[in-house]
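What follows is a single structure, and I will ask about it in a moment.
As you look at this complex, bear in mind that one protein chain is not there, while each of the others sits in place.
What follows is subunit A.
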Amino acid sequence: MSLRADLRHGLRIARAEFVRSVRGYARDRRRLLGLAVAVLFFGGNLLFSLPTAYLLGRTVRSADAIPFLGPAATALPFLLVALAALRTLERIGRPEAEELLLSTVHPRAAVIGLICAEIARLAIWFGLPIAAVVAAFALGLGSATFPLTVAVVVLPLVCWAAVWGYALGIGFLRLFRWLPALGRAAKIGGFLGMLALVLASQSIGRLVADGSFSVRGALDAVTIGPLTEYVAVAFLGTPLSRSLSPVGPGILLLFVALTPLGTAVAARSAKTLWFTDASKPERATRSKTSSGGFAAPRPFAATKPGRIAWGHLVRAVRHPQEFSHLVMIVFFLGPVGTTFVQSSGDALGALAAATGVGLATYLAGATFGLNPLGDDRPQLSLVLLSGTTPRTLVRGRVTAGVAVSAPVAALVPAAALGLGAAPELAGAFAAVGLPMCVAASLFSVGLGASYPIYEEREFWGAETVVPSTLVMVAYLFVVGGGTVIGLLATWFVASGRLTATPLVAGGLSVYVLTTAGVSYGSYRYAVRRYRRYAFD
């Protein structure tokens, strides 16, 4: 009776959570725009993947001939469990409005509801495109039953992965509560792991190309035979069907049997997490104090924007989680990493110096400039009525960005001398790096002010206001592109490869004027947004 009630309550919670998610996706114009971009992206992929799946269905003569079927069958359960665990750690480890739910229904019902809602969300984002690909393949194969057998294989797998991934995620949350230092280490480890993965993914192509690494051999080594047998169940009744080993159906039964067990484990673990407290207070045991008042050091003390910048820097040091969005740079390090691996001699030093300047221009705007109004929102009623002009407020942010980036722009090229960079080149990069940082910082405040984000959300384990992804991508595109052009021009000039002709002078003038003009215009726009800001 109680199980039936918990199931009923769980499904009701799942329905409500799913409806809330759908309404959240379409809550405002910004989200609708993001959704449209995602649909266009995935929809665009389908334009290629659907005909490919159809042709594959028409031409393939045995399941073994389907490329990477075995490795995919092996990877899928692990990926799904990892995804579910990650989502639990980041988003669904606790229900929203938990006082309501936990004083109304049994925790097991809440767990069932959260997991079912997650499966429904997964079905919307991934299930629909995958179903379309499967349908195209079935059409090519000429098998009407294939989508059904795929469902028979996929559904138990997804349910199993969802509940055990949830249990794993809750287990991690309990562990991190017990050992908070481990949680912090895991975040750093995750970041480094992601960095390593990006770099490795860039390097592996070269190893494959020169024949020193065999993809087929590596995949064969990690393929787990029984999981391939399990996936082979999906081909029953199709022209690709082969003699069925008992292993496949056995694994299917195992997934089915382990799902309620995983639910029980997850519910028990979640109950412990939700109703008990950390053995030590989660807040720091040492009280945080400051002495000496607010005294900005030189050179910040000399001007009001400088003192405002110092305030930004002090808060950044005390609450570095606010800058979790900066990890986005990792995805752009891959190509640089590959180039590093392939470089030697003078090229390595020059590349290191250029990378330093590129990193500096990224930090100049991305640290403080990509969501100025959103970041300042809690204090806007104070600062806008403080008598400080909007121009000073914006300059404070710009100065903070330059303060963070200028040392990187100057010191990395200097350090690159040790890697063999020519002194004149390192000096030239550092010299152009500083004005580039100023330009990037000025550009960022206008770009960020054009699309402010006010809602806090959990990002990388910290509750913070993250700049819009569109703004971050636009910033990377514009500033990254501008920096590359500027550095290439500097390299040509410093290495004497550029002859002074009217065309070159004109091109350089256009570049400098465009950079300066766009940056200044962006800065003026930010000032205007602050001046005209109104609470809606």
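Going forward, a residue touches a chain if its C-beta (ideal position, glycine included) is under 8 Å from a C-beta of that chain, and two chains touch if they have at least 3 such contacts; residues count from 1.
By our rule, contacts and distances are computed from a predicted model.
Think of the chain that is not pictured: of "Cobalamin cluster protein", "BioY protein", "Cytochrome c oxidase subunit 2" or "ABC transporter ATP-binding protein", UniProt labels it "ABC transporter ATP-binding protein". When the omitted chain is restored, the residue from A:Gly24, A:Gly237 or A:Gly418 that touches it is A:Gly24. In the complete assembly, the contact with the undisplayed chain comes from A:Val105, out of A:Val105, A:Val198 or A:Ile251. Among A:Asn45, A:Thr276 or A:Ser509, only A:Thr276 touches the chain that is left out of the view. Considering the complete assembly, subunit A touches the hidden chain via residues 2, 5, 9, 12-13, 16, 19-20, 23-24, 27, 96-107, 275-281, 285.
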